[in-house]
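Take this structure, written in structure tokens, and hold onto it; I'll ask about it next.
Not every chain of the complex is shown here; the ones you see sit where they belong.
As written, the chain order gives the labels A and B, with residue 1 at the start of each chain.
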Amino acid sequence: MPTIAEIASLIGAAAPEKRDALARELRGVAALADAGADDLSFVGSDAYLNGLAHTRAAAVIVRRGAKLPPEVSAVVLTVDDVELALSRALDRFAPPPPQLPLGVDRAARVDPTACVGEGARVGPFVVIGARARVGERCAIHAGAFVGEDAVVGDDCTLWPNVVVRERVTLGRRVTVHAGAVIGSDGFGYRWDGARHAKVPQIGTVVIEDDVEIGSCACVDRAKVGVTRVGRGTKIDNLVQVAHNCTVGEHCVLAGQAGLAGSVTLGAGVVLGGGTSVSDHLTMGPGAMAAGRSGIATDIDAGARVSGMPALPHRQNLREQAALRRLPELISQIRRMEEEIAALKRRSTETENR
Amino acid sequence: MPTIAEIASLIGAAAPEKRDALARELRGVAALADAGADDLSFVGSDAYLNGLAHTRAAAVIVRRGAKLPPEVSAVVLTVDDVELALSRALDRFAPPPPQLPLGVDRAARVDPTACVGEGARVGPFVVIGARARVGERCAIHAGAFVGEDAVVGDDCTLWPNVVVRERVTLGRRVTVHAGAVIGSDGFGYRWDGARHAKVPQIGTVVIEDDVEIGSCACVDRAKVGVTRVGRGTKIDNLVQVAHNCTVGEHCVLAGQAGLAGSVTLGAGVVLGGGTSVSDHLTMGPGAMAAGRSGIATDIDAGARVSGMPALPHRQNLREQAALRRLPELISQIRRMEEEIAALKRRSTETENR
């Protein structure tokens, strides 16, 4: 395990004062309150600075310039960006991910016409369909399914029980978490007078490079053409991406967000958890929606919105503040009405004098 | 592949003018902007009519009477209902769905007391439990699970990793998409002073004919009796149907909608994406809720509702419009108060003259 000195160097921390402690080995990373005497810890927000006085951690990453409590026994590693430093340190302590044996498990079912790249690892009870291609160094974990003619690019990871349906294409370095489903039929029907007749969903899904998709998330195939998730986009658990959506590059869709059909998200759009976007709408590049927003109109590039229906964030805050005052306002209006009535009486009396 | 003439005939299009092009073969269907020179395309909404001038498509389905731009190189196929025509055309171009080999895969586990109908196809790593019955011509894809005493009617499709728990009944022509779960225990507990004691969920689930259920959707078994999804109903991805719900025929539940326990939906109810219905409520036949509605009272047959809590749609629009004006209203009320105070002073001065 790394010494404090090694971590300090890795994260570019200012040379700490307690030089005699630098050779100490660190065993793990933990929150201030949970850390043991061999742990690295961190102060993610100044609100937690007081915890420094009581932590048992051997070393703590702290923002440069933060005001420390008087008695800190831990070695303090000051950096400009705690999150970045922590992220680098975590890499150093991360346990190795579970690794399947090289090659195809004898209990996997790989179609003879499928192609599995060199260095790939295919677990038990995996199915790889006819003419599918799985790239080099991929890890396809137990119970995952790759349909006919699907393409999984190099260095992808499919966790257990992921389903990638026929003709879907995943780029390189795509990670799909357990239970997610890529390429189910889009939800399209047409009432024919007697029943909801299914509209064939003959399109497919393209997931570009470096995308990560959460557990039990669903990305449906297009009615025609392609449902696309752009390069570098991150999709959290239980998110729904309906047919014919186009999600731009480097977007972030937090847990339980949902896109209805034919939604277009520009590059770098961020949706907070539980946010939904109605069908056929467009959000411009860099637009951000707070958690649980209900997007019901097109959203301009770079806009910040919140609420349901989603409004510009400041407007939503103003309306919410006003709504907080509404019950009191009703009383006030009642009093004003009485005062107006009284004024009218006085006015009439004055006039009649 | 079909010629333009064949498609024109299939969709009942008016005889097009460019007769020499009718023998041309079409290779696929694509949106106006994406279409290549061998593609069929369509104008789904008049808003896209201008795209006709630039499309490379060989033929385009257009609403009869739509105003075309002057220069259209594609063959224009005019119809009364573009969606219907497109739906028929898509059928013609749909790639054949992935087809399992006839019979039971050697890596499936079918209980000796289970019964699999003629013409059924059972994929690898499928489990079919004791006394379960799988109908004729069913397709049970890899990793799907059919529990003890469950019944799957003729011509059903279970996509990979679907779970149908014990004693559940599916009708005919039911499609369940990957990762959906039918028949988990209802969520019922009773606080006994020390813990949430589980209320046994001894009922089951009945899914009637021609239902389609989306990926990672959940339909729970009843506490007592049956959770029922009526004939022809379509349920999208990630929808929750809790114990003892009764969903009528031909309903549509869009993505991430949720029904709490013992909800009753009449025939033809439509729930927009993310809409939730509180427990024990009833929505009358034909009621429609906009996306993200929060149904908190019974809803009349044929009503249109929206908002949270859901209100009649027009009322909700009126309230939302009023809420948009509320911040300004507060300023206005403040001004009015000042004016009333001024009037009082003037009135007092006048009286004291």
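Descriptive notes on the structure:
Convention: a residue touches a chain if its C-beta (ideal position, glycine included) is under 8 Å from a C-beta of that chain, and two chains touch if they have at least 3 such contacts.
Bear in mind that the values here come from a model prediction, so they are computed numbers and not experimental data.
Note on stoichiometry: the full complex in this file contains 3 copies of its one protein sequence, with 2 placed in the shown coordinates.
We adopt the following convention: only the chains that are shown with their structure count from here on.
Distance between chain A and chain B, defined via averaged C-alpha coordinates, is recorded as 24 Å.
Within the complex formed with chain B, the chain A residues making contact are 107, 109, 125, 127, 129, 143, 145, 147-148, 161, 163, 165-167, 179-181, 184-185, 187, 189-190, 192, 195-200, 202, 216, 218, 220, 223-225, 238, 240, 242, 256, 258, 260, 276, 278, 294, 308-309, 318-319, 321-323, 325-326, 329, 332-333, 336, 339-340, 343, 346-347, 350. Interface residues of chain B, counted against chain A in their complex, comprise 29-31, 34, 83-84, 86-87, 90-91, 93-95, 97-98, 107, 123-125, 141-143, 159-161, 177-179, 210, 212, 214-216, 232, 234, 236-238, 250, 252, 254-256, 273-274, 291-292, 308, 320, 323-324, 326-327, 329-330, 333, 336-337, 340, 343-344, 347, 350-351.
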